[in-house]
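We show some of the complex, not the whole, and keep each chain where it was.
Per-chain numbering from 1; labels A and B assigned in written order.
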Amino acid sequence: MYVAVMDNIFLLVLVTLLSVVQNVFFALKVEKECTGQHSKNHSEAFERLSCANRNCMDTYPTFLAVLWCAGICLSQAPAAFAGIIYLVVRQKYFVGYLGQTCQSTPGFLFGKRILFFLSLMCVVGIINHLMLTYGGSDYKEYIQTITKIVSTLLLLP
Amino acid sequence: MYVAVMDNIFLLVLVTLLSVVQNVFFALKVEKECTGQHSKNHSEAFERLSCANRNCMDTYPTFLAVLWCAGICLSQAPAAFAGIIYLVVRQKYFVGYLGQTCQSTPGFLFGKRILFFLSLMCVVGIINHLMLTYGGSDYKEYIQTITKIVSTLLLLP
């Protein structure tokens, strides 16, 4: 049983690990900024870094939940792929946020498209499971192929 | 194996998806408030929305962890039911928080009763597992029936 479980989740574990490394990177950035400069323009730069970090952290549980649900319900490869793209978008967001002076458009939600794609994968997986249980027909193979193709569309800017 | 796993978690996945949709709804509300009005009473309303959103986000990982543990350890139907009630309470909390001017009682912990119920489900599930392993007796059927009945008590205001 153990090998079967690991086969279905090890890509998700890898993406989760990458996201944890990124979280630690963000937190270290904030900590360095916080302890580094004390007097001049301290508060503003720190405020911005801290805000960017907080926005990232606020959406992190949502991202993890959708990632794992999508990976378990349907198939792990497209979910992990979308997860990696999300991490890239988050990195861009964090770096881009620092250069931005105006705080009126923080963009609380970045990566909406990826979250939407992962949620859709969950819904499709659940519908497929219900059809399998009550109808007896199994379209899992087709759906997984379609999902893999569609997931490449996330690369479009 | 796959179908057996999905049978035991698909309700939990559904509740998780609903909570994600609610999170996105909250974040969009905050974003709209943040970009919408710039000058007058901007800061106060935004401050309140942002605070309500933050309180919701702070307890979100706790809720997810207890929900899934309870669902996996004991049985998913009562856990998912309690999860849906929690989402309703959170919606009420978010909407009610907006109308409240005084910030001195933010109510960091809403839905304490539901979190307590889900934690209790985890504990009962673990005790039952230990009794099954070391004692050989299995009361899972009875406990699941009792849990389903008790979960309806959460509907009381």
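By definition in this document, a residue touches a chain if its C-beta (ideal position, glycine included) is under 8 Å from a C-beta of that chain, and two chains touch if they have at least 3 such contacts.
A quick note: this is a predicted structure, and the numbers were derived from the prediction, not measured.
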| item | value |
| --- | --- |
| Size of the entire homomeric complex in copies, 2 being in place | 3 |
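To be clear about the criterion, only the chains that are shown with their structure count from here on.
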| item | value |
| --- | --- |
| Approximate Å spacing (C-alpha centroids) for the pair subunit A, subunit B | 21 |
| Footprint of subunit B on subunit A - complex, ascending | 1, 4, 8, 58-59, 61-62, 65-66, 69, 72-73, 104-109, 112, 115, 119, 122-123, 125-126, 129-130, 132-133 |
| Contact footprint of subunit A on subunit B as seen in their complex | 1-3, 5-7, 9-10, 13-14, 16-17, 19-21, 23-24, 27-28, 30-31, 34-35, 38, 53-54, 57, 60-61, 64 |
